[in-house]
Each structure stands twice: as structure tokens, then as C-alpha cells.
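I have placed the structure first, in the form of C-alpha cells, so that the comments after it can refer back to it.
Complex shown without one protein chain; remaining protein chains in place.
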Amino acid sequence: MYGHLPLFDGGYKMSTLLQLLFSGLEIGSIYALATLGIMLIFRTSSVTNFAQGIIGMFGGFVAAAFIMGAYNLTIIMVDNNITLPQNERWIVVFVLAFLLWYISNLVIKHTTLNKWWKLFLPIGIGVVISMVIYFILPAIWDTVARQLIIANSLADTAFISIVIGSDLTETVIKVFTVPDSSRMIFTYVIATLVLLMLGQTLHKKKFEAWKAYGISGGIGFVYILIQVIIGNNIWSVTLLALTTAIIVGLLIDYFVIRRAQKVNPLAKQIITMGIVIVFLGITPMLFEKVLVGADPISIPKFFPSGAINIAGASLSINSLFNIIVGLIILAFLFWFLQKTKWGLAVRVTASNPQTARMMGVPVKLVTLGSWAIAAMLATLAAIMYAPNVGILTPGYMTSIQVIAFVACIFGGFQTFHGPVLASYILAVVRNLLIFYGATILNFFLIRVQPDFGSIWGEQILYILILVLVIFRPYGLIGKKIVKKV
Amino acid sequence: MMKKIVETYELAEGIVLDIKNLSMTFGGLRAVDNLSFQIKKNQIYGLIGPNGAGKTTVFNCITQFYKSATGEIIFENKNGEIINLNKVPVDKVINQGIVRTFQNVELIKDLTILENVLVGAHIDFKVTLFEEVFRVGRVRKEEQALRDKAMEVLKFLGIDAMKDFLAFGLPYGISKKVELARTLMSNPKLIILDEPAAGLNDTESIQLAHLIKEIKDRYQCSILLVEHDMRLVMDVCDQICAISFGKLLEIGTPKQIQQSKIVQEAYLGRTDE
Partner (left out) sequence: MEQSKLVLKTKVTTLLKSPYIQYGLFAVLLSILPMLQEIGILKSSEITILGSVMVYSIAALGLNLLLGYSGLASLGTAGFMGLAAYTTAYFVQDLGLPYIVAFIVSIIIPLAIGIIVGFISLRIEGMYLAIGTLIVAEILLKSFTQFSDITGGGIGKPMGYPNIAILGQLTKNQTFTLVAIVLVIFMILTYNIVRGRTGRALMAMRGSESAAQAMGINILKYRLITFGFATIFAAAAGVMWISFLPRIYPNDWGLTVSLNILAIIVIGGLKSIWGTLLGSFIVIGVPNLILKNIPIIGNIPGIPNIFTGLMIVLVIMYYPYGLIYIGHDVKKWYRYIKNYIQKLTNKKNNIDEVGK
């Protein structure tokens, strides 16, 4: 875990200090991104988000799954002996899809179905059409319906279901033919439902099925486009993971946090802990393919090699990149908060949601946006951190989560810049304690073994924070709010 | 070797609480300014003043919720000792014999009325934690005895039928009675009532006045009350202290206060334009 730190050589060389500083800045960036996400949600939704780390982990796993080929379009097709349709067959696929949407829309317009029926009608029709083709017209199954399955594989790749219930059909078929299909049912069904609801809710006023599917399909299409254009590398994968993070953030805010408005703050915290547990369960379920695969699950660095030399200290290009990206994003977000209209909306909501609503600030959009951004920040932090960890497990972001919270306490919950600053300070101090732990104690005439720092460094840091919190309960930059009796 | 200097205090005959030069500052604001008054034994004493005059602050200073007040608060406690309340921690004030009610009725919503009243008897439970955990016979006996006492108090206030109702969502008048019951459990020498008539209608206020006098007689204690309802104050109080902006305006009987020009000015403003 301390692999990126140099071995203790008893020296106080400038180069060693710089090395520690650089690695501290890099890890500090990671902490800062996670911390800012927590603060954003805390100030706008008044929720202490214990799920920040786990959402990041989820995004990281999405990235890992893509880059390891589990959801890679080309690999899936080869595995399943599928070839992409030739031009005219794509037309067939889209025509069928459009027919379905049109029929569903017609049916919906001319009947008085309640919204849940409307949601599932297209799936039902899709299932029926697919079944008809599969069982009654097997001759054209290969040419036509199989294209639907390809589309479904696209959905597999895109991690969401796009088309028409061919999804469910294929699943049903697979249940009876492929042994390991049980998890697939739930993956597909849940994914379908989730995105259909997403599509539906964005058009709450006039529910039009085709719009719902259109949006879901559109998102899927974006995924495919990214893969096709940028290829399957860390950059495209990061984009995909960030897109997924946005969706996850929006879903959590819409379906959970918003429904829990009237609940007391402690209960809201517990809800986020529930979300953590759910994600701890969903991750092995959705990523079983990669978790039980032959290769250990991991994410490569942005820049695999290369380093520059500053005053004897070696700074890898990847680290430099992480630091710069971190600073740019933080700078951008601070600029956004301070200088733009939407940033003002966020700050107003952060200080008092009730008043904000009365002044016409679209508080619901602000919270949605905050969750989406926070999820993105967490995912980015997770992807940056992954190469440090090596082999990923569902709990790999837990330590980041803890330290991000520590940074929030340390920096105070009243400001945005406090915890961010605290993140960098914590990271650097942690490095210093781990590396120079023994030296510092020797300075106070306490003799300890040379690697005392690496054993006790982190614990001492935590203890120091606890002591600090006891004496300054409102953080470095916090202000005390006087309570009236 | 420094000898510990034990400060002794004195109280005039018949006085139970002596406030001497009480001042309290918040930041730059003087909330209470050099206030002095005395409460006699078995007396109902009223503290009045316009909004923001600092009445609740005075309460909080007496009951030690605010610790940085200057001046002396001399009190004759349950054991007959004369002490300076400023030296007493906030959770020991009730041991000395002073109890209070709160402006926003602070009942424990998750407990029943009876349990809330039992909280008032907290200091009367003599069992140790160890005995409690293993529920030794003494625990049961003590609990039963104090429950009986609580039922008595509830009966006295007329709310014994509601003893098992949760304190959550009770009508305002009942909540206030429960808080009052809570204060009576510890056999106090001085009860401080923070706006007891707030939110009560005329009938209820008259009942309250009657009740306050009954309490004084039955429990042989003094009562200090802060109130806006002038009728109640004039009806019930033996002596009144009027303050404004934290400063003393006048001390006197209800009739004297009613006729005082200084008090009228403070309430109604000057009319000599």
C-alpha cells in the first residue's frame, strides 16, 4: 500500500521530501475529489453521504469491467458467434423498434391505462413479437430476431437495456438453455426497469412510451459511440464510467433521497448506509463476469510510464496528470460555485433550501445536479486510486471514504474550501508521519524502531485528528453556531 | 501551602434568593445590566418587562444554563445552607432546591406522561447503577414509591387519567401541566416558571392562577414567574420586579407597579412629544 513511497533511507534529502510531497499531492487530489462530493451533497441535501466511496467504487468497477472486456462489444460478438448486421439489416432492426414504439404509443393514447401498464406495455409487445418470430418463424429468427439479440448484446455492452423486450425474450430463452443464466435475468430485468423509469420520470407530465425508450436508447447509443470512436482504453472507459456515475447519482437522489425528505437527519444518514449495503451486494452481482474471471480485476493508469525529475525527486507523468486534473476540476468547481448563476443557486440551496425554494431557485434540479456531480467526483477519485490498490475489491474505497470524512471534520462542514484544503494537508502529513514517524519521535527523545512510522503512522494521524476535533469541534475553518435555549 | 478559602454568604431573614448585581454580556450586548432583587420565602414573585428585556436570560443565569454571568446569586438551599448559585453546575441546581419550566415546553416526547414526571424525581432515586442493572429488590420498592408520589402529583393537577399517554402531540395546556408536575416531584424551595400562561385562554389562565397559589400553599415554596399576561401577574404575585433592556426599572407590589410612571413608559413609550 505504500508502494509509491520511497524506502526509508534515513535521509532528510530535499529529494525525499519532495517525493513525499508529490505523492501527498496526488493522494490529496483523490481525497479532495471525494471530499468535495461529500460536501456538495451535505450542503444541498443536508445528508451526510456515507455512500460516497461506494458509489465511486461502483464507477470504478464499471470502468474495470469495460476495460477488461467483459462488456466489450467486439468480444461479446465473437463469443456468441454474432456478426454485426450489414447495413440493410440495421434498417430492419430500427424499423422493428420504431414499429414497436409507434404501436405502443397508439395503444397508450387510445386507452386509459395507468402509468405502470404504460411502462410495461412496450416490453410485453416486444416479448410477444420476439416469441412469435422465435417459435413460429424460426427461419427468419436468424436474420431478423438475431439482430435484436445483437442489439441486446449492445445493451449488454452499454450496461443498460435498449431495445424492445428482446431482452426479456433472450433471457427467457437462456433460462432454459444456458446454465448460469439466473443472474442474467435479474441483471436484465433490473437494468431495464431502472432505465425505463428514468425515461419515464423525465417526462412525467405526458407519459409517452417512445420518449422513455428513446432516452434510454439514446444513453445506450452514447455508450456504444464512445467505445466505437475512442476504442477500449482507459480514456473511453473513464468517460463511460462517469456517464454511469451521473445516472446512478440521479437515480439515488430521485428515488431515495427525495422520498425521504421528511425524515430526520439521523435517519437520512442511515438510509445512505443502507445504500452502501445495497451497492456492496449489487457489485458482485453485476460484475460477476469479471470478478470470477481468470484475470484479477484492476484498472490501469492513465499514463503507464514516463516520469520527470525535479530536484532529484521522481514524479511520474501519471501522478502529475492526476494532480493537475484534480486541481483543474477543483478550480473549475470553485469558479462555478462563485461566479456562475447555477453556482449561486447551489450556494443558496446550501445555506437554506426553504428560502431558496421561495426565491424561485429550482431546488430539485440543484439536488439532482449535486448528486450527479458528486457521483462523478467519486468515480474519478476511484479510477485514479485504483492503480494504487492493484486488485480491486468492493471495499477498496472504504479508506478513502473514511479519510474524506476526516477531512470534512478537519476542515469544517461550513465551507467548501475548508475540507478540500484539509484533504491535501492530511495526505501530505500522513506521508510525513509514515515515513518520518520514527525520526519525529527520536527528536522528542523517544527511541523507536526505524519503521515505526509505517506501522503506527496512520493510527497516529487518526489519533491526532481526534484530539484536534476535541479541541476544535468545528474544524480548522469552521464557525460555531450558537444554540438558543 | 495555600489554605482553601471558604466563602460564606449571608441572607437576610426570610429571604430565600438574593440576586446581587447580576450582569450578563453576549458578545457586545449587555443582556442583563446590574440587576438586583430579592425573593422572600413562601412568596410569589413576578418578573415582567417588554419583549427582549432579558427575562429568560435572568432565568438562565439563575439556573446556571449561562455560566459567565457576573454578580452573586445567593440562595438558601434545601439543607438550610446558604450558597452562591454561580458555583453550582447546571445539573446540580435541582439538588439545591430550584426547579424550572421552559418556554418551549421541553417534555420528552418518547416517554409517557407518568415517565416524564418520574424524570423530575431523578435525584430522589438512591439506588446505584449496579443495583439497577441487576434489579435488586430495593429498585422495585423505590420505583413503586416514586410512582405513587408521581400519581399523587398528577391527581393534584387533574391529569392522572392520562398517565400512560405519550408526551408527543398532547394539547398545549396539558403539556404545561405535565411540566409543572415534573417540577413538583423534587419538593423544591423555589420554582421558576417561564411564561406559564403562554398559549392559554382566559379560563385556563384563571385556573392557572388558582393553581399557582395552591402550589405555593401546599408545597410551602417560593415561585418566580416570568409572564406577559398582566392580569395573571397582578392577580397572583406578591411582589413584582419590572425590567427593561436588562436594567431594573422598579420593584414593588402589583398596585405600585401598575401606578408606576417608569414602568408605563417602558411598555408604552414616551408620550411627551
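Chains here go by letter, A and B, matching the order in which they are written, and residues are numbered from 1 within each.
The rule is short, and it goes like this: a contact is a pair of C-beta atoms (placed from the backbone, for glycine too) under 8 Å apart; a residue touches a chain by one contact, two chains touch by 3 or more.
All figures in this text were calculated on a predicted structure; none of them were measured in a lab.
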Among the options B:25, B:42 or B:95, which residue touches the chain absent from this view? B:95
Residue among A:19, A:243, A:283 or A:349 that touches the chain left out of view: A:283
Even though one chain is hidden, which residues of subunit B still touch it in the full complex? 63, 65, 89-95, 99-100, 102, 106-111, 115, 118-120, 122-123, 125, 127, 129, 132-135, 139, 143, 182, 186
Contacts of subunit A with the absent chain, listed as residue ranges: 48, 182-183, 185-186, 256, 259-260, 263, 265-267, 269-271, 273-285, 288, 291, 395, 398-399, 402, 405-406, 408-409, 455-456, 458-459, 462-463, 465-466, 469-471, 473, 485
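One rule holds for everything that comes next: only the chains that are shown with their structure count from here on.
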Measuring centre to centre with CA averages, how many angstrom lie between subunit A and subunit B? 56
